[in-house]
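Left out: one protein chain. Kept in place: all the others.
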Amino acid sequence: MSNAVLLEVDSLSKRFGGIVALNNVSLRINEGEIVGIIGPNGAGKTTLVNCVTGIYKPDSGKVIFLGEDITGKPPHVIAVKGIARTWQKIRPFYNMSVIEAVTAGALLRTKDVLRAREEATEVLEFIGFPRSKFEMLGKNITLIEHKLVDLARAIATKPKLLFLDEVVAGLRPHEVDVIADVVKKINREMKITLGVIEHVMRFVMNISDRIVVLHEGRLLTHGTPAEVARDPLVVEAYLGTKPV
Amino acid sequence: MTQVNSRNIFSIVLPSLIVVLAGATIPFLVGFNQYYVLLALQSVIMASIALAWNIIGGYAGQLDLASFAYIGLGGILATMLMIEHNITPWLGMFLGAGVSAALAFIIGFPLFRFGIKGVWYALSTAALVVILHEASIMILGPFDYYIPFVEGWYYIRFRTWENLYYFSLAVLAFIISLNLYISRSKLGYYLKAIREDEVAAEAVGINVRKYKLLALVIYASILGFIGYLYIVSQRTFSYNTFSGPQSVYVAIIGIVGGLGSVSGVFSAALILKIVEEYLRGYLGGVLPGLHLLLFGTLLIVVGILRPEGLSSLTDTLTRKIKVKVLRWYT
Amino acid sequence: MYVRKSLKRAISKTMGIVIGLVIVIAIVAGALIYMTTQAPPTTTTKPKIEKVKIGIIEPLTGRYAVFGQEAVDAARLLVDIINNELGGVSSLGGAKLELYVEDAGTSPDTAALAAERLISNYRPHVILGAYISRLTAAVAEVTEREKIPLVMDALVDWLTERGWNYVFRLAPRASTHGKAAVDFVLEMAKKTNTTIRTVVVLHEDSIFGTTVANGVRSQLIAKGVIPNETITYAYTITDFGPIISRIRELNPDVIFSVPYFSDGILFAKALQASGIKVKFIAGAGGCGYTDPDSIREAGEAVEYFTNTYSYNPARQTQWNKRIVQAFQQKYGKLPTEAAGIIFYSLMFVYEGLEKAGQMFPDDPLNPDNLRAVFLSMDLDDSNSIAAQLYPTGRVKLAANGENLYGGTAILQVIGGQPRVIWPEAEEGVTPIFPRP
Partner (left out) sequence: MLPSPGLLFQSVLDGIFLGFLYSLIALGLSLVFGVMGIINFAHGDFIMLGSYLVWILANSLRSDPSLMSIATVPLFFVMGAAIYTAIIRPVLGKEPLIQIAVTVGVGYVLQNLALMMFRAEPRAVQTTYLNFYLNLGLVSVHVAKLISALLSLFIVLGVHYLLTKTWVGLAIRATAYDREVASLMGINVGKVFLLVFSLGIALTGLAASLWMTFGQADPYIGSSFGLLTWVIIALGGLGGVSGLLASSVIVGVIQSLTMTLVSPTVSLAIPYVVFIIVLWFRPQGLFGKG
């Protein structure tokens, strides 16, 4: 059952004025796997996630989740269906305590605030957030802690599919390793399928089952990390776009 | 222990209970001196209005500047029904609440539908007050009513102020409880999330539009209900009841008190009202407008130094008390 | 968990006990205070009255401060004159008047607070105030409850139509102002056989402005002149341009204008600038145009404008001359009607107190006795100072407290000076009609 299709993206396109951000991209994500989505700046990775999670309405193409067409549905509806995401640029709740922020996520699946808080506690502990800081306000915690809260908030909505948008950007190497373990744990123990957008190759190569490469809004190639690493197209794409 | 409190009714009802009981003693303590009772009454009504605002402004983070549009609409409706058709305010206040809620829905639905927020939301609400002000003149002519003297609970109007004060106190208690309940309920968590970041809120499955509208309607219906109390405490009403400056003043109390902090807003309303009256009584003739000048300065200071407002003080205070009480019994 | 639960119960229980105690103590204490405060008023044995307490509640801050502050000035002056020159209330053993001032602020709730505060602190025997109708109503509510006579200096008609027992008003009501303006204009028109074809009524939309304007309109219609147009505006208006255009279009012979204050100055200047020839602009309602402040601000623009006044500063009676002079000496300006109303109202109270001392020697300051006295007084120049200060020279209150002989004077700005021209012009002055 581990390779049942969870999300199917069918020839998705999105334009901003003149720029074509997504050009007829098709891909599928199977249940239980970790898919790394890589590509140079402006490849359309984040745009893809935004289209899937309903932040943007795609110009053409379909998004099918669990066999249901969710194209262009508003974000909160899609969240209910079971797709969650984190943000490249953190979106912190400065004036809410850590536990409150995560509880807000957990309340998607229950009306009972007390239950939600208990779930939030579990999630936070699961991803190894220091218990001593649960009651801290958002404005008083560090960047990595924000990333963790952001992650916990998303997990708390009990998604089937979770997109991580550059979750380790701006973190120090040892912090990256911490997150890597957390991500693997989420996938294995919580049975959450993951789409991981990344720049940090070491990180994404190490955790992904499959890699999808986007380039200038097109799907360049996909395969196992090893295959992709060897793929000349990929190498050329990265070198080609290296700032000289 | 917040986890535990968030469950029980106790922590929701206790504060309002204390407020009621403490408040109830005031008339006795001042020996039924009408001046102090009236001052208490006006403070209580102002606190109620500010705490109603706290729901849309404090929790949902929408800078609403239309409070007196809803107060005026609901209040004038209830009062007119009483004057013209001798209908008891007990009914009229609920009708007023209904009409204000309806107005809020009519205004709020498109506003949120078209994603109007921030300064534009503030401005449209400010505009709403002006529109009602002028519209009321167009409909009723330049009107200036004095509530004819009728006494008794049927009219909730009395020669002395005590009864009205007790009634308003009960209303305040209800509003405090409502605030505390909301802040501990799913609605509260969602509103705060919306206040902090609408996009992130959407992404965790919160129907931002729906919950903002809900908050607005609750707020408006409370004000529509209070409207009659406000007017009967003034004895007269006119098209000036739709007051822009007053509406801004309410928002100021909410901000100075600290967004979403019940204790903060409550004490802010009381302090500002009492300071204002003190200055009127003792300096009024000497330096016109001094108290408003002070408020302005206070507002600037709060904005720059303490965006969290009085709450930073009151919250720590309440927490300290809690802890003390706990130590006592463990 | 268990610990917390028991703990909570503990809290709740003790909380309950504590609160209960507080209540009980408070109630007992309160009850005691209450009883002591509710001790029966000692009127059985007649005590000697050292002083009579007069309260005055006026808007001293905000938009209306202009009027309130002058009213208080006037009251201070009169109390001074009464105590020192007239030697207090002789029938009460020379008891002196003592003045207690309170700021009514700008809204009914502050006005009500002011009244409650004044009464709970000093409990005056008579109160004057509060110029603005909304504020006065809020004050009257309180004075009525406490049975304290309120002599009003607000003009809106309905204040005496509320069935209140302890309110009195000498000043001419708003509609009387409107009527007077019309009578004056029509009389002058007949005298100078000026033809009046088109008439425009222009008024600010507050309840006061509207009442005066209604007075103007009904009197016009009564005299068979149908106003061609009535233009209403908010007194916060910032630009009269469009209204001027409208007036240019109508090209009226006479404009009856009820300004609030600042709008009057704006209008006068705009009209002057427009160069529109209007035969006459007759103000009504006492505000704007002819008071020193307006003349100072508007300058040339208000020359030959008239306005109705609740007070006649140029009335040639012994006492009026004397008090106007005293006012000018003390404050360096002519008294406007804000002061004038207080002049005769307070003097009326004083004469009432004198009479009360004779009629009710046992309990002269009892509100019901005072009411009886006030209603029984029939004053004219020969027997009363108050009447000498009053435009019509007659004061007699009806059962509702309204002056049966309420009337106004009309002032005209001539050579930058406010001059009385109607009902009888001050010597050496002739009304300028129509405007040259």
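Note that the chains are named A, B and C in the order they appear, and that numbering of residues resets to 1 at the start of each chain.
Methods note: contacts are C-beta pairs under 8 Å (C-beta built on N, C-alpha and C of every residue); 3 or more make two chains touch, one makes a residue touch a chain.
What you see is a predicted model, and the numbers here were worked out from it, not measured in a lab.
Undergrad: Shown chains touched by the missing chain?
TA: When the entire complex is considered, the left-out chain reaches B, C.
Undergrad: Of the listed residues B:Leu51, B:Leu128 or B:Leu178, which contacts the missing chain in the full complex?
TA: Checking each option in B:Leu51, B:Leu128 or B:Leu178, the one touching the absent chain turns out to be B:Leu128.
Undergrad: Of the residues C:Val24, C:Ala222 or C:Ala273, which one touches the chain left out of the display?
TA: Counting the whole complex, the residue in contact with the absent chain is C:Ala273.
Undergrad: In the whole complex, not just what's shown, which of C:Glu85, C:Glu249 or C:Glu427 touches the removed chain?
TA: C:Glu249
Undergrad: Can you say which of C:Ile81, C:Val101, C:Ile119 or C:Ile265 touches the chain missing from this structure?
TA: C:Ile265
Undergrad: If the missing chain were put back, which residues of subunit B would it touch?
TA: 57, 61, 63, 107, 110-111, 113-116, 118-120, 122-124, 126-128, 130-131, 133-135, 137-138, 244-245, 248, 251-252, 255, 259, 287-290, 292-293, 295-300, 302-304, 307
Undergrad: Since one chain isn't shown, list which residues of subunit C touch it in the complete complex.
TA: These residues touch the chain not displayed: 61-66, 205, 231-234, 236-239, 241-243, 245-246, 248-249, 261-262, 265-266, 269-270, 272-275, 293, 297-299.
Criterion: only the chains that are shown with their structure count from here on.
Undergrad: If each chain is a node and each touching pair an edge, is that a line, ring, star, complete or other?
TA: line
Undergrad: With chain centres defined as mean CA positions, report which chain is farthest from subunit A.
TA: The chain farthest from subunit A, judged by C-alpha centres, is C.
Undergrad: Quick check on this structure: which chain has its C-alpha centroid closest to the centroid of all protein C-alpha atoms?
TA: Measuring from the global C-alpha mean, the nearest chain centre belongs to B.
Undergrad: Express in whole angstrom the distance between the two chain centres, defined as the mean CA positions of subunit A and subunit B.
TA: Using C-alpha averages as centres, the distance is 42 Å.
Undergrad: Centroid from C-alpha atoms only, then distance subunit B to subunit C, rounded to Å. What do you get?
TA: 34
Undergrad: Enumerate the residues of subunit A that touch no fewer than two other chains.
TA: Answer for subunit A, listing residues that touch two or more other chains: there are none.
Undergrad: Flag every residue of subunit C that touches subunit B in the complex, lowest number first.
TA: 1, 3-4, 7-8, 10-12, 15, 19, 22-23, 26-27, 29-31, 33-34, 36-37, 60-62, 65, 69, 72, 101-103, 105, 107-110, 112-114, 116-117, 119-121, 133-134, 137-138, 141-142, 144-145, 156, 158, 162-163, 205-207, 209-210, 232
Undergrad: Taking the complex as given, what residues does subunit A use to touch subunit B?
TA: Listed in rising order, the residues of subunit A that touch subunit B are 53, 55, 74-76, 79-80, 84-85, 87, 91-96, 100-101, 103-105, 107-108, 111, 113-114, 116-118, 121, 135, 138, 153-154, 156-157.
Undergrad: Give every residue of subunit B touching subunit C within the complex, in rising order.
TA: Residues of subunit B touching subunit C: 1, 4, 8, 10, 14, 17-18, 21-22, 24-25, 27-29, 31-36, 38-39, 42, 137, 141-144, 146, 148-149, 159-160, 233-236, 238, 277, 280-281, 284-285, 288-289, 325-326, 329-330.
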